[in-house]
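This structure is in structure tokens; I'll ask about it shortly.
One chain of protein is taken out of this complex; the other chains stay put.
Here the chain labels run A, B and C in written order, and each chain numbers its own residues starting at 1.
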Amino acid sequence: MNNDHLDPINSLNVPELADTTFAMDFLLRAKEGVRNIAVALTESASPDVRALLRNQLLQGIAMHQEITELMVSKKWFHPYELSEQYQLDQLSAKNTIMIGNMNLFPADMNRKGIFDRTPDEHK
Amino acid sequence: MNYALHEVLEVHEMAAFKTTCLTKSKTMKALVSDQKLKDIMQQDIDVSTRQLQEFTSILSNARH
Amino acid sequence: MDNQKLAAHESLDLHEVINFKTLCVAKSKLMQGLVFDNDLRALMQKDVDQSIKALGELQKIYERAPFEAPVPESRPTPIVN
Partner (left out) sequence: MNPIIQNITGMNALSDQVVAMDLLISAKSGVRNYAMAVTESGTPEVKEILTRHLVEALDMHEQISSYMVEKGWYHAWDTNEQINLDLNNINTALNLPSL
């Protein structure tokens, strides 16, 4: 990989890179969600709120389990082979640092001025 | 070892926590006078005892 | 002392933090293509720069994990399907 974001060489393996990244994001969100609901449950006293949160908690745990299983089956996540996971962690960190160092959006991105009227109104 | 390392560590944390809870409930139960509070604490002791036994089996399976 | 192996629980926490930080870099970088406000965009870029530095430091420590292994050039087993 090089720093030219238009070089087609950089599109090698991009789908798997994207999928692993988004799946990891999804997993962390599911985890965070379960923990947030658990904390909320310990702070709520109304029976109906508790019932609702408890259902969502169990649902969240089930979702977390599904994501984990999917990621393990796709070999995106290796909870049992830590050396594999280590390589994956280091590689995705390396790749993401490379993306972070690219100059992806060189132009001024402020498109604010074009949202104040419909195309017909442009004179 | 048939469990993932992070799971075993997490179970270990829970076991340590539950152990102190059980010890506390067992000793403190003698100190309370309200019957209903005593009942709740006894229930906590029963449930915690069973939970700790389940942890024991996981942890001894994880030992290598 | 510097080359001492890490404990199991610290290494797993490092794994969490590294993945979290990696996602932070990716999100803060790519979201810049979506935002309108230039100040917000600048702040996101600042986060990218800081996170890259942090991530580099974390990677260095992570090398002392007990399950550390030689890292290949790219993923050894690409996803075919």
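By definition in this document, a residue touches a chain if its C-beta (ideal position, glycine included) is under 8 Å from a C-beta of that chain, and two chains touch if they have at least 3 such contacts.
Predicted model, so just to flag it, every value in this text is computed and none were measured.
> Quick one: which shown chains sit in contact with the chain that's not drawn?
Looking at the complete complex, the unshown chain comes into contact with A, B.
> Identify the residues of chain B touching the omitted chain, counting contacts across the whole complex.
Against the left-out chain, chain B lists 2-4, 6-7, 9-11, 13-14, 17-18, 21, 24-25, 28, 30-34, 36-37, 40-41, 43-44, 47, 51, 54, 58.
> Quickly run down the residues of chain A that touch the omitted chain.
Touching the missing chain: residues 30-31, 34-35, 37-39, 41-42, 45, 50, 54, 57-58, 61, 64-65, 68-69, 72, 79.
One rule holds for everything that comes next: only the chains that are shown with their structure count from here on.
> How many Å are there between the centre of chain B and the centre of chain C, using C-alpha atoms for each centre?
Each chain's C-alpha centroid was found; their separation is 36 Å.
> If you average the CA atoms of chain A and of chain C, how many Å lie between those two points?
Measuring from centre to centre gives 13 Å for this pair.
> Give me the residue numbers in chain B that touch at least two other chains, ranges are fine.
Within chain B, residues 5-6 contact more than one other chain.
> Which of the residues in chain A end up touching chain C in this complex?
12-13, 15-16, 19, 21, 24-25, 28, 74-76, 82-94, 96-97, 99-102, 104-105, 108-112
> Which of the residues in chain C come into contact with chain A in the complex?
Where chain C meets chain A, its residues are 11, 15, 18-23, 25-27, 29-30, 32-33, 35-38, 41, 48-49, 51-52, 55-56, 58-59, 62, 65-72, 74-79.
> Contact residues on chain C for chain B in the complex?
8-9, 12
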